[in-house]
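Only one protein chain is missing from this complex, and each of the others stays in its spot.
Each chain carries a letter (A and B) given by its place in the written order, and its residues are counted from 1.
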Amino acid sequence: MAQWAWLVALFPLLAFALMEVAPGRLRLRRDTLGTVAVAASFVVSLAVLVDVWAGARAAASWQWAQVGPVQIPMGWQVDPLSAVMLVVVNLVSLMVHVFSLSYMEGDVRYGRYYAILSLFTFSMLGLLLVDNFLGLFIFWELVGLCSFVLIGHWYEEKANSNAAMKAFLTTRVGDVAMLIGILVLFAHLGTLKYGDIWSAAQSGQLSLDVITTASLLLFGGAIGKSAQFPLHVWLPDAMAGPTPVSALIHAATMVAAGVYLVARAFPLFSLSPTALYWVAVTGGFTAIFAATIAVVQDDIKKVLAYSTISQLGYMFLGLGAGSLVAGSFHLVTQAFFKSLLFLAAGSVIHAVHTQNLHEMGGLYPRMKWTAWTWMIGALSMAGIPPLAGFWSKDEVLLAAYRSPYPILFWLALVAAFLTAFYITRATWLAFFGTARDEQRARHAHESGWRMQLPLGVLALLAAGAGLLGASWFGHPFTHFIAGSVPAGTHLAEPEPAGLVQGLALLAAVAGIAVAGGIYGGGWVSRASLIRAGRPLYVLLKRKYFVDELYGWVFVKGTVALSWLTGAFDRYIVDGIVNAVGWLGVQLAYATGDFDQAVIDGAVNGVGQAVEGGGRLLRRAQTGYVSTYLVTLATAVVAVLILLVLRR
Amino acid sequence: MNTTLLAFFIVAFISLVAAWRVITDPSILHAGLWMGLSFVGVAGIFLLLEAEFLAGVQVLVYVGAITTIILFGIMLSDVGEVRVGPEPPGWVQAGAAWHRGLRHAFPLLVAAGFAGTMLGLYTQSGWGQLRERPLELAGLSVGGIGRELFSTFALPFEIASLVLLAALLGAIVLAMREEER
Partner (left out) sequence: MATSLLPLLPQLLLVLFALAVLLYDLGNEDRPGLGSLAMLGPLAALLGLGIVAGHPGEYWGRMLKVDSFSLFFQLLTYAGTFLVILLSRDYVERQPIHRGEFYTLILLAGVGMSVMASSAELLMIYVGLELMSLSSYALVGMIKRQDQSIEAALKYYLMGAVTSAILLFGISLLFGITGTTYLPDIASALALTKDIQGNLLLIAAVVFVLAGFGFKVSLVPLHMWTPDVYQGAPTPITAFLAVGSKAAAFAGFIRLLATGLPAAVSLWQPLLALVAVVTMTYGNMTALAQTNMKRMMGYSSIAQAGYILTGLVVFTPDSLAATLYYLLAYLFMNIGVFACLIWVANQQESEEIAAFRGLGQRAPFYAVSLAIFFLSLVGIPPTGGFMGKFYLFFAAVQSHYVWLAVVMVINSVISLAYYYGVVRQMWLEPCLPAAPGAAAGGTSRWSMPAARASTSTPPAAASSTPEKAQSWPEPTKPASLALGVAVVISLLLVLLLGLYPQPFFEWVGKAALLG
């Protein structure tokens, strides 16, 4: 079955093409078409996974283009890592397709929504399937484009389209680094294929400096896509998109592409301790950084967004600590529990028409299904055994504990505590206590099987998927995933430590207990808490002022720079452009006669309208031909003199 | 200083002064006449280089044809003097006196820099084999030029006729008085 893996990506692509070109009746059934295609993909990917689990591998490659002596191949491959990810992506995508049938019903751009969803699914699957960096980059950009379109789905509101642009631009900053990293590898090895690069790197064809540079540049792309500090700012804003989109793209799949990239390039990263160190530090710092912000968010989706950033940080921490398994395992479980949380949040939002936690409350009696599935997701994320999140987080913590930088372990432990805290807080505020908005709470209700079924399926996985990597069964996932890197790759397989498990459990329980105490038990009033820690509260509420900082430095900076060069352009119409200089144009206007204009232009051109030294630069482009000419002559002569003198 | 050199300086001086007047004379008609004089000066330089044919062509084409046409154009289009444009704003006038000096000085500075650099460069050795092998084309007879034009340079010569066609077309279209359609 593995040799048919390419079918997985084909179905959504065909669906997208059909949706775009097919006329009439078929166009009306875009939702069905998309859902069926993804379902078909899911079935195939499941079969592929079973096959790969049994030891099968498949790959195909053909020559796409040739640059001079260098060949650019294009091809696909399946190995354990991509096979697992294919199933995860297809499953979440399928669930989101089903969920959206109800959630997006009656939307203005319902058809387009499904079309882009199909295109996204195709691109994401393509990203997982390709066997080379060029293909990876192409699909990398395509998923970014789809994300852009879907974040701006309700573009009538300016904030949404701004968020879309912010996401696209911010991630592209990372892409700059990534593309250069790819080019560095390409220039040194003349190949873009993963396999060739790994073997070249391991056989010592690349110096350590090159490996470190390339790895860090690639990691730059991952930082952007996976919203790690300092490029995390786009993900919270991306919540402007429809909630199912947040669940699919901004929780489970696209944002995880960065982690996938590092996991995919692990044979390269593992050769450079420096690169791994920075991956670990970035991940560890982001994990706790985002978790603290999540604690004070009022918007249920923002809580989940910062939580996603934090969890992605965990994955990088795991990878950076040298454990491929920890990172990729947490990647899988997070996809399940986080998309579950997002969809459950969607169900709540659909019912009460608000995202503000303080306008919810008391929903449990009316939305039991949603509440229970949410809680399974929450407990899984908090790390309560035997739910999935416990096992994967345990792997990450263990890897950090055994790594050369144990300080990261303690950071991650605090982050675990915070995770449990903020998710309990959100749970309590949304579902329990008194309804703070009677009107909304009274109207709340479950929204039918199309929304409940995905919640159920994902809850099952969020609870049970961890058993794959559980120590009870001898870590089957560990052995499986190790098959996705070449034999010689150094994989850290940390000794299990009872201490780590105990501390992790303790942190989770403590987080739940403290949050439950504050919000449920009423130990302290929220108001007094805010009063007590006012500066800290403001700092967190404003997200450490990172957005403000960027606004100043980059946005204002760019605008200022653009203004400066623009001032070069046309706005500086100093009256000092002398009166006669004006004349050429004026006369041409007045008479419309070309000959005169030419003559006047020539008359005025060289002799008259010239500027004094200091003002010269500022006036480089005022729209007057005389100025142009003198500038031109000055430039040429200046370059000439400079070159002559330089000799 | 031999006579050729002296003649060169005189002719060059005349050319330069005339060229300078072309762009500074407020009367367009006078400017046109200055231009004619400048062309004559260039013809003189050709003569000094013993390129009699080029000198003749220079006088016939540039002085005889081009300058005349331009003068006709000026007289027909009835524009005598370059008028002064709108009054510059007050804050500008304050600094005007200072700027006036620089305004004239700057292009002169650029021109002087250019001339100085080029003069410096000409004295350098860099002319390659040219010093040893004087340019064959210089002083070519009329017949020689004719033969060259129709053999070696036939193609660019023909394409130059297309350049003329394009220029002619463009000039006609742009200068044609627009009828209301």
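Convention: a residue touches a chain if its C-beta (ideal position, glycine included) is under 8 Å from a C-beta of that chain, and two chains touch if they have at least 3 such contacts.
Predicted model only: the values in this text are computed from it and were never measured.
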Touch with the omitted chain, as defined above, among A:38, A:179, A:367 or A:444: A:179
Touching residue (missing chain; options A:12, A:34, A:80 or A:152): A:152
Sole contact to the chain not displayed, among A:349, A:397 or A:518: A:349
Given A:60, A:407, A:529 or A:635, the one touching the chain that is not displayed: A:635
Residue touching the undisplayed chain, where the options are B:16, B:65 or B:174: B:174
For subunit A, residues in touch with the removed chain: 63-68, 103-108, 134, 137-138, 141-142, 145, 152, 154-161, 163-165, 168-169, 172-173, 175-176, 179-180, 183-184, 186-187, 239-243, 246, 299, 301, 349-350, 353-356, 558-559, 561-566, 568-570, 584-585, 588-589, 592, 594, 597-598, 601-602, 605, 620-621, 623, 625, 628-629, 631-633, 635-636, 639-640, 643-644, 647
For subunit B, residues in touch with the removed chain: 117-118, 120-122, 124, 126-130, 133, 135, 151-156, 159-160, 162-163, 165-167, 169-174, 176, 178, 181
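FYI, only the chains that are shown with their structure count from here on.
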Whole-Å separation of chain centres (CA-atom averages), subunit A against subunit B: 63
List of subunit B residues in touch with subunit A within their complex: 23-24, 28, 31, 70, 73-74, 77, 79, 82-89, 91-92, 95-96, 98-99, 102-104, 106-107, 110-111, 113-114, 117, 120-121, 171, 174-175
Contacting residues of subunit A [partner subunit B, same complex]: 574-576, 578-583, 586-587, 591, 593-596, 599-600, 602-613, 616, 630, 633-634, 637, 640-641, 644
